[in-house]
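Dropping the structure in here first, questions after.
A single protein chain has been removed from this complex, and every other one stays in its place.
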Amino acid sequence: MNKSNNKRKSHFRLFVQRFSRNKLAVFGLIFIVIIILAALLAPYIAPYGYDDQDVSRRLTKPNSEHWFGTDDLGRDVFSRMIYGARVSLSIGISTTTISMFTALIIGMISGYYGGKVDNIIMRIVDIFLAIPSILLSIAIAATLGGGIVSMLIAISLGAVPGVSRLIRAQVMAESHKEYIEAAKVTRASDLRIMFKYIFPNILSVFIVTFTMGVAGGILNASMLSFIGLGAQAPIPEWGAMLSGGRQYIRDYPYLVTYPGIMISITVFSINMFGDGLRDAFDPKLKGR
Amino acid sequence: MSGGILSVKNLSIEYRVEEGIVKAVNDVSFDVKFGETLGLVGETGAGKTTIALGIMGLLPIPPAVVTQGEVIFEGGNILLANEKHMRSIRGNKISMIFQDPMSALNPSVYVGDQISEVIMLHNNVSKAEARVMAEETLETVGISRNRYDEYPHKFSGGMKQRVIIAIALACNPSLLIADEPTTALDVTIQAQILELMEQLKEKKGTSNILITHDLGVIAQMCDRVAVIYAGEIVEMGTLTQIFKNTAHPYTKGLFNALPGSSSSDKRLKPIRGSMPDPMSLPEHCKFANRCSYKTNKCAQDIRLIDIGDNHLVRCVSPLYDGEVK
Partner (left out) sequence: MWMIFVLLGVLFIVFVLLEFTPGDPARQILGAFADEKDVAAKRIELGLDDPFLVRFFRYVYNLVFHFDLGVSYRTKLPVMQEIASRLPITMTIGVLGLLVSVTIGLTTGIISAVKQYSWLDKICNVFAVIFYAMPNFWLALELSLIFALYLKWLPPTGYKGIEYLILPVTALGLNGSTAIFRQTRSSMLDVIREDYIRTAKAKGQSSIKIILNHGLRNALMPVVTMVGNSLGLIIAGTVVIESIFSIPGLGNYMLQAINSRDYPVIQGSVFVLAFMISIFNLLTDIVYSFLDPQIKSQYQSNGISRKRRVRTE
């Protein structure tokens, strides 16, 4: 490799360079783009509607008319999976947005102020952490009666304790650095310090955690739907599709296999992308 | 020029990294005689540690590459030795201690056990026998044997370094390489450690390679000195020769840069400029761009010349060649 004149390249280009060296991360990104496109263009590219039932054609194996076959109500599995991308992505992104920003506020306050405030907040968080987040989500979803809205709330709330801890740790580490002390001396308001100084420096961790959070959200959504607490019929959520196809698994395994593969590849791609982001942000941490 | 406990001949080491090739050590040769302390002095990044790691076979092999040279020890070139052979040498016949004592000890193992470990590695003794030997070694470095069963975090920096010396000398090596052993310590502790090393040297007759950037330490501890610059030896001789008959402008610069050396001046005299980039070393004298005595003759590849009594200099117009210039 020639010695390039790094001073001329902006940080962004360096970042892109580092990212692109990671082939798996690039693959992840490509797949994510495909999924997003599929989700956005669903009505145009899906051959059938997600709820077009044709009972005379129920349970047909994959063929030229129905690429992934049909389910027990005669609906085209392929179309349902494309619409499912919409569902999963929107659930993943919305729950993660809510939980990340809630956790951000909690973590900021806890990490920046420290002392008693931190103590109290973290003790409460610890209590929530004693229940595994999935269990917590299940409990919340069950309480709220099931259905997509309760699932959204359940997943968002379930993720908040863990992420709060993470953000608090980052904020704490930054708060002790000297430039923050310097800012305090200039009597900048706390709010200003938090958002103008601390936040940009934890941004890379925030972004990576957000990405991984979307993946986790999709997984949790599929699990909740699978047990019946999430998306209800006829919404084509991948986990729900799995649940519906379960009883036919012996003779029609494609009903289970295809949605499962979709979930796996999507989560895998997001993860690889997130890993690539993390490495590109800080190459010194590479290999960890 | 051979004989002695260790003989390094024409050693060159490179680091091959993404950005290019770093020439860390360039055609270095020196001997260490029996019972003597050889000082390797130079700035940070001059290549001293790399030489030491090369001798010990501890270079990180990618990216480091030994491009040429031999290291003769006990009649053989240990650069060609296999790992098993090197392991029998390390800690046993040649020991090395490093700069930062704070992190050099395993935090979850008793201090005494860490000494026993090296004893048991190289001697066929039982755990109990090793313990007895380890306790003795502790006493030798000035630590009560009762502290055998304590964790490293209970020891201060100076005491940790004593433990590390104990580990290094437990098997009575014939050569000890010490890389900046006192740099991370307080001045008073520094003095204690150096004194300890002196005593041990006298008692056990170990030969030493002492790496440092501190001329005061050199003055106190060394019999002979090699001055390293940009991966090369630029001057080598006995302590007296180097200090009294300083020949290379760089060595002279080092002395001048010491506070208090020229009592008449009120300002410090650092050597202006900095070491050349090891990825693009010039073909000519590597000190030329910082040298106050530079002439046209310096634009060529400079070899080491003997200016009398085995005092070697890499300079076309040394500051001493029988008389001070």
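By written order: A and B. Residues from 1 in each chain.
Please note the rule applied: a contact is a pair of C-beta atoms (placed from the backbone, for glycine too) under 8 Å apart; a residue touches a chain by one contact, two chains touch by 3 or more.
Since we're looking at a predicted model, the values are computed, not measured.
S.K.: For the chain that is not shown, enumerate the shown chains it touches in the whole assembly.
M.R.: Result for the missing chain's touching partners among shown chains: A, B.
S.K.: For the chain left off this view, which of B:Asn77, B:Ser103 or B:Ser156 is in contact with it?
M.R.: Counting the whole complex, the residue in contact with the absent chain is B:Ser103.
S.K.: Which listed residue, A:Ala39, A:Ile131, A:Ala183 or A:Ile207, touches the chain dropped from view?
M.R.: The single option touching the absent chain is A:Ile131.
S.K.: Which listed residue (A:Ile98, A:Leu242 or A:Ala280) would be found touching the missing chain in the intact complex?
M.R.: A:Leu242
S.K.: By the contact definition given up top, give the residues of chain B that touch the hidden chain.
M.R.: 56, 58, 86-92, 95-98, 100, 103-109, 117-118, 121-122, 150-151, 153-154, 164, 167-168
S.K.: Extract the touching residues of chain A with respect to the undisplayed chain.
M.R.: 24, 123-124, 126-128, 130-135, 138-140, 142-145, 165, 168-169, 172, 215, 219, 222-223, 226-229, 239, 242, 246, 249-250, 253, 256-257, 259-260, 263-268, 271-272, 275, 287-288
Following the convention adopted for this analysis, only the chains that are shown with their structure count from here on.
S.K.: Quick check: how many Å separate the C-alpha centres of chain A and chain B?
M.R.: Computed from C-alpha means, the inter-chain centre distance equals 54 Å.
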